[in-house]
Every structure is written in structure tokens, then in C-alpha cells.
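Below are the C-alpha cells for one structure; questions will follow.
Missing here is one protein chain; the remaining ones are kept as they sit in the complex.
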Amino acid sequence: MSSQDIPEENLPAEQGTAHGAVGVADEKNPFADPGLPPHEHRIQDIDERAAKRSERVVALLFTVSMLATIGFIVSYVTIPNDKSVYVFPIGHLSAMNFALGLTLGVALFCIGAGAVHWARTLMSDAEVADERHPIEASPEVRAKVHADFKQGAKESVIGRRPLIRNTMLGALALVPLSGLFLLRDLGPLPKETLRHTLWAKGKRLVNMNTNQPLRPEDVAVGSLTFAMPDGLKETDEEFQTEIAKAALMIVRLQPDNIKDKRELEWSHEGVVAYSKICTHVGCPISLYEQQTHHVLCPCHQSTFDLSDGARVIFGPAGHALPQLRIGVDSEGYLQALGDFEEPVGPAFWERG
Amino acid sequence: MSTTASNESRSRGKAPAGEKIADWADGRLGIYSLAKANMRKIFPDHWSFMLGEVCLYSFLIIILTGVYLTLFFHPSMNEVVYHGSYVPLQGQLMSEAFNSTLHISFEVRGGLLIRQIHHWAALIFLAGMFVHMMRVFFTGAFRKPREVNWLFGFLLFVLGMFTGFTGYSLPDDLLSGTGVRFMEGAILSVPIIGTYISYFLFGGEFPGHDFVARFYSIHILLLPGIMLGLVVGHLILVFYHKHTQFAGPGKTNNNVVGMPLLPVYMAKAGGFFFLVFGAIAVIAAIAQINPIWAIGPYRPDQVSTGAQPDWYMGMAEGLIRAMPGWEINFWGHTLVLGVFIPLVLFGVVLAAIALYPFIESWVTGDKREHHILDRPRNVPTRTAFGAAWIAWYFVLLIGGGNDLWATHFHLSINAITWFVRVAFFVVPVITFVVTKRICLGLQRRDKEKVLHGRESGIIKRLPHGEFIEVHEPLSQEQLYTLTAHQQYEPVEIGPTVDENGVERKVSGTAKLRAKLSKAYYGEDNQIPKPTVEEYKEITSGHGHH
Partner (left out) sequence: MKKLSARRRHPLAAVVVLLLALAATGGLYTAFAPASKAKADDSAQSLTIEEGKKLYAVGCASCHGTGGQGTTDGPSLVGVGAAAVDFQVGTGRMPAQQPGAQIPRKKVIYSQAEIDQLAAYIASLGAGPVVPTKNQYSPEGADIAKGGELFRTNCAQCHNFTGKGGALTHGKFAPDLDGVQPKHIYEAMQTGPQNMPSFPDTTMSEKNKKDIIAYLNAVNSDKTDNPGGLELGGLGPVSEGLFAWIFGLGALIAVAVWVAARTAKAKKS
């Protein structure tokens, strides 16, 4: 095919190459930059039929996009929002989400694909070189700016009158303090609240499943129960903040298996109560392995041995889980014999 | 512009409407001078140059969908009883934030789609930034004059992580609440001020009633506002510096070769926005993300196994999981090293990334502008650093998901944690050494190719019976491309004793610099590129091939 077949205007404008003659070897330096290679035409540049094909593909893509948008609107209007369909191999999903997502995706994607196909096949693909200019200013400009600045500074008399300069700097340094003070009421000061929970002497241990106070005989060896202090309700204003400290994990061990002396003292007939809040960063730890008596934290895998004072046997936690001292009241229900003796949850600077 | 000539002959009144509007705007905004500089701006073509665009477009998608979500989301922690259409939660107590997220997912038509686009785009945004940064790093595109833009990009990545984290926490679901609890624990570990910061952030004790509303204003206003400014600055600098390019025939440090913004890049880049948006919309149509209804509302005494943050926080998660539980008690205070060290390390690693361009330019002492990209093999030490860093990052990602690797590959979680603890130190070193060797090997191969030509695959039998493979000499284009990179000489301290025998003082930093420079450009750390003399000698001697 000769290039005479195509009308002149279909050819891209000739662009000047940036560097010297094209592709001439340098005798002295074989590694020299040969300059931009000559532009080669694409099929679409020289074959009008190919160009027409590209045009049709682009138009088709744009048309598909239009149809997809109509599909989007139709789906939005006609599909019930709670309709579920089975789509292989994805599974049961929301018909609305699937239809809207696909139509929107196709509508957008086809616009992009059309534009890119247009650019790649029909717009000029001649590479052009653009000169770069150094970013640094010329020495003259540099000198001028420096001089101007000095002039300006001089005219401001800031150098001659240090009192103005110093007081101004002082004022500017102080003024953000107001803003800092305004942040003060973001929250109360820590005080002692991190050290205390709702547990107190005489508070019954309430089973979180049944909302009934627990008796020691309810708790079988090998079982796992969670408890909260009597009187705390899910609907309480401060439920979340209180349960974040007071949540309790109750297990029963054979008293012979308890290795830690204090743990045995603080238990009741082998029933022990430990804080459910990990001492690492506060996840509710409760992956209790009843044969090993280990609890694992699901967040960072700290592992504690419940038969040995809940000491840390693996992972990033720094100290044992706090134990709650328990006993039974006159009616035979499990009760706390006081608050935790140390703060529950993650360690902090003032913990000591 | 081709119309200027015709403009003169035509009377103003007959100019097309578009031109008239443009004239009007130019009179007030000076758009013609702006257009003169930028309308035919040249952009080089390379797929890796579009990674930044992936980030830009996913950022725009996040903003668009995010604005939509704010129309329905209630950033409140007031407890309400759920009465919506998702049966397994009916009658449950939950915060308004969680309730309104369920409302978006189940009652607002298309709400679930927008939520999923928002979240998928966020994950892709951060993944895109990660890969874009790696591209810039490995090709040396951060060198002068682009150090400031590296910092802009770096800040975008860091802010992106925190914007992502705050956004992920907004629905107040059990998974994100666990993440917020982790954050509270991490803040508490900060010596002296940790407790105060925590109380101020949460308005008292965790979880309190405030953090969703506060995270909301941080997530939708503060951080994206800063990011938007940085994105604009980043783009202005990209235009101002003009794009970098790989070495090749006609491509020099003083030009940029490619296609003009109008029309080619207008169509390609504009089209790419739609391609990215379309692809993410399809992903959101077929793949579910963060199904908060299955996760349930947050309660500080509940948790699920497999509690992980989104991937970009995986490195921090890995650090914290692998760290031994060190805790020091003294004078009534507790230093929670087990949490605080990972926290500091996280910051140090980020700072090292931010400062890298300045460190390298200090080592090279090079004050020139660089617009031609390095091939990673030609800077083995930098490439090895980058590879080691990525390897380290992936070790921590494995550590961050150790429970899932354990169940899916039937391994012991304790063994994985120990592997991470060891690999944390060992894997980066091994990766560094191996990468460097690979780079040097590739450099040698390039040198071979330049000097001896390309292996043609044609076997020739010589008259005396020997078989040889014919090597084809490279074209001048290839020769130029393979030898265009420049090589630094290592910095020398010079003699420490001058000619009079007086000892010259050499500062510690100068020594360090010389050492680093040697590690980068010393004899064993780069292969000298072939010289013209070598080439001529060999080509004249091997003429018979």
C-alpha cells in the first residue's frame, strides 16, 4: 500500500525532532544519542478502513455506556431493594447492588475505554520533545530577588528596631496558646477512674447469658461463663464504658490444679474470676482452652495461664490478668469481695 | 493554536461561542497564558507513570462517594434499638452510627454500592500510593528537583492511612471498635502524656460517647482537607517539573519526549479516570467489603477472632503482634515498652522513608537536576534497600495476619510469631544481599550485551569445526539506552595527613559519608559501564563474527 492513497489531512502533522539528524551513527562515539527515531505510521494512519473500524469501536463503546446508564436507571426503579438472587459463582447477593454496580461500572468503563481507544488509534501518535528549562533562576534574577528582599527588609526597619521584632515574635508565639487551651475541655483529666470498676464488696456476679446471678455450683469444671456486676444494665447510659472495665471471665478449676497461692485464696471452691480485658491493649480476651487452662487474646495472641495466676506465657502483654476476689453471699450466690486490686486493661504511665 | 490565523481575518462578532467565552475568561483570569504553557504539555508514555493517576482517581472517587455517604450517616454514639430490615440484628441495641450504616446498606437504594465503592477505593488508593511510591523510589524519581514532591506524596500516604483508619472506625462495629480499643491502648502506652491524650481524644474513659463524632470530623474534613491541598500541590509540581522519563534515543536530561496533553493525554488520562471508576464499581458489584451487619455492633466486652485492621495498618499490627511483652515499673510509673516500642518504630520507619531523598543526595553530593530515571539495576544499593524494606514490610504483614496464616496453612500461631520475630531481623539482610547481587549480575549482563552484542540464537560452525553462537551487535539506539546512565565515583576523604605531616581533622560525618558513598558506588557495589575504548577494541577484534 502506498501512502498516496490517503488524503493528506489524515496524516499527523510532522513534528520536529529534538535532536539532530535522525539515526545517524556517530563515528567517534558509538554510544552517542542517536536522537528520536523517525515516526512510524499506525495502520489507522494509512488505512482509512482501519481508521473507520476504530471510529466504529469508539462509537460502540460510547453507545454501550449510554445503554448501561439506562440499565442503571431501570434497575434502580424496578428492582426491589431487598431482593436476593443467586449468581454463580458468587452466591446469594443483593440484586440491586449487583445490577447497579455492574451497569454503573460498564457505563463508566466504556467511556474510559472509548476515550483511550480513540487516543491510541486516531489521535496523532507522533512523539514530541519538549525542552526542559532549569528550575533554578539565573544568577541575575537571583541577585535581583536578594537585593529586593534586602531593600524591603530595610524599608520595614525591622532590623533597626529589635523591640518591634521581638514583641511581634512573642505575640505570634503566644497566640496559638489560646487554641491549645480551647482543647482543654475535650475531656476530663485522667484522675483515678482507670483504677476503679463497678465491682465492690458484695456485688453479685451476674451471668451475661441469662442475666441471673451465678451460684458456684452453676459453674462446671471446663465451662466458660461471662459475668458483669449486679445492677449494670445494657440500657444504662454508661454501660459501654463500665463493661469495658468490669467484664469478667469465670472458669472453674480443680483446686489441685491451681498453682498460684493467691489465685487459690481468691477463688471459691476452684471458681476463679478474671478480668476479660487483655492487659496488652484491651481486647476482650476469652479464647479459653479448657484442657490447658490457657486463654489467648484474638487480637495480638497474648496467652495467659489461668491455672497460674493468669501470668503471661506468650505474646506482647506485659503483665498478668487482674483477678477478682470472690466468695458467696448468705443466699449462696457468687459475689465480689472488693474491687480489682490493680487497674484492669492496658498499662499506662501512672499505673505503677 | 491553529485558529489564531483565521481569528485575525474574522471579525470578533462572528467568532464561535466557545472562543468568545474563552476570550471573556482570559480577560479576567488570564487563562490563555496558562493554556499556552500547559495545553500542549508533553507527557511520556509508560504504564508505571499511571500509578499516580490510579491514586488520584481513587481519591476523587472516595471524595465523591464519601460526600454521598455523609448524607445518610449519623455520627452519633447514642444507643438506639434496631428496627431495620436485617433480621439477625432486630431488637439489638446499637449506636446511631451503626444503625445509620445499616440503613445505608439495606434501605438506601444503591447505598450499599456506594459504601462498597468507597471502601474498595480506599484500599486501592493506599495500595496505589504504596506502589507509586515504590516506582518513584526504585527509579530515583525523587532526586532533585523532586524531593519536595516526594515529601508531599509521603504525607499523602501517611494521612491516607489515618484517614482510612478513622473512616473504618466510623460505623462503630465490633471489628472497628476493637481497632479503636487497640488505638486507645497504644496511646495509653505513651509515657507521661498518654493517659491525658486518651482522655482528651475519647472525652473521658474509653469508649465514652464522643469518638465517632470526633473521628467523623477528622475523617471527612480535617484530613481530607489537608490531603486535597497536598494533592493539588503534588500535581502542580508534576506539571512544573515536567515528567521524568527513561533513557532512550532522543530522550535526554534536557527534554521530555511524549504526547501532548491536548488531545492525547486529555483523552488518555481523562479516560483512565472512567476506567478506574468503572473497574472499582464492578468490584463493588461483585465483592463484599466490611459487612458490618455480620460483624455486629461494638461492645467493649465482645470480640471476634481474626481481628485485623485494613491492610495498610497491617505493618503496625505485625509490629505489635511480634513484640515481646516488655514492661518496666519504676517509681510508681509504668513504661509499656511492649506497645510503645512498636509505636516509635512505626514513626521511625515512616520518617526514614520521608528523609531518604535527602540522605541519598547527601551521600552523592550531587546538586544537579535529574530527569532521566534510573533503571533499578544501575543503582544496586538503593534498589537493595528498597527491596529489603519491602521484604520487611511483608514479613510484618504476615505477622499482622498470623492467626489467619495459622488456620489456613495448618501452622502453629506461636511458630509464626517466632518466625516473624526472627525474620524481622534476618529477611531484610538476606533480601538486601540477594537483590544487590542480582542487580550487579544484570549490570554485567548489560555490559556483555553492549560489548559483545546480543545472542542471536544462530549457531555457526567455524572452518576448524568449532561451533559458536553468532552475536549480533546492538543498534545505536540500544547502545545509547544501555550506556546512558551515569555512574558516581565514591567520595574520598583524602589523605588524613597533609604533605607537612600535620594531621587533618576529619569529622565523623565526613567519614560516615565516605563510608556510605563507598557502599553505594564503591568497587564491589557497581559494575563500571563499558567505555567507548573497550567497545572499539572489542568490535574491531571480533569483526569476523
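As written, the chains take the letters A and B, and residue 1 is the first residue of each chain.
Operating definition for what follows: a contact is a pair of C-beta atoms (placed from the backbone, for glycine too) under 8 Å apart; a residue touches a chain by one contact, two chains touch by 3 or more.
It should be emphasised that the depicted structure is a prediction, and the values quoted were computed from it without experimental measurement.
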Across the complex, visible chains touched by the hidden chain are A, B
Which residue from A:Ser138, A:Ser178 or A:Asn209 sits in contact with the chain not drawn here?
-> A:Asn209
Hidden partner chain, touching residue among A:Leu60, A:Ile90, A:Leu169 or A:Leu189 | A:Ile90
Selected from B:Gly204, B:Gly296, B:Gly325 or B:Pro428 as touching the chain missing from the view = B:Gly296
Which of B:Met39, B:Leu228, B:Ile286 or B:Leu355 sits in contact with the chain that's absent?
-> B:Ile286
Can you list, in ascending order, the subunit A residues touching the missing chain?
-> 1, 40-47, 84, 90-94, 97-98, 101, 116, 120-121, 125, 207-210, 214, 217-226, 251, 284-292, 294, 296, 298, 301, 303, 314
Interface residues of subunit B toward the undisplayed chain are 45-51, 53-54, 82, 87-92, 105-106, 112, 116, 120, 123-124, 127-128, 131, 174-175, 268, 271-272, 275-276, 279-280, 283-291, 294-296, 299, 301-311, 314, 400-404, 406-407, 410-415
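Throughout what follows, only the chains that are shown with their structure count from here on.
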Separation of the C-alpha centres, subunit A versus subunit B, in whole Å, is 15
The residues of subunit B that touch subunit A in their complex are 40-42, 79, 85, 93, 106-107, 109-110, 112-113, 116-117, 145, 178, 181-182, 184-186, 188-196, 198-208, 210, 240-242, 249-260, 263-265, 267-268, 270-286, 288, 298-307, 320-327, 329, 331-339, 369, 371, 402-403, 413-414, 417, 450, 476-477, 479-480, 483-484, 532, 535-536, 539
Using the touch rule from the top, collect the residues of subunit A that touch subunit B in their complex.
-> 17-19, 23, 25-26, 28-37, 76, 81-82, 90, 93-94, 96-102, 104-116, 118-120, 123-132, 134-135, 183, 186-190, 193-194, 208, 226, 228, 234-235, 239-241, 243-245, 247, 276-277, 280-287, 298-302, 312, 314-319, 345-352
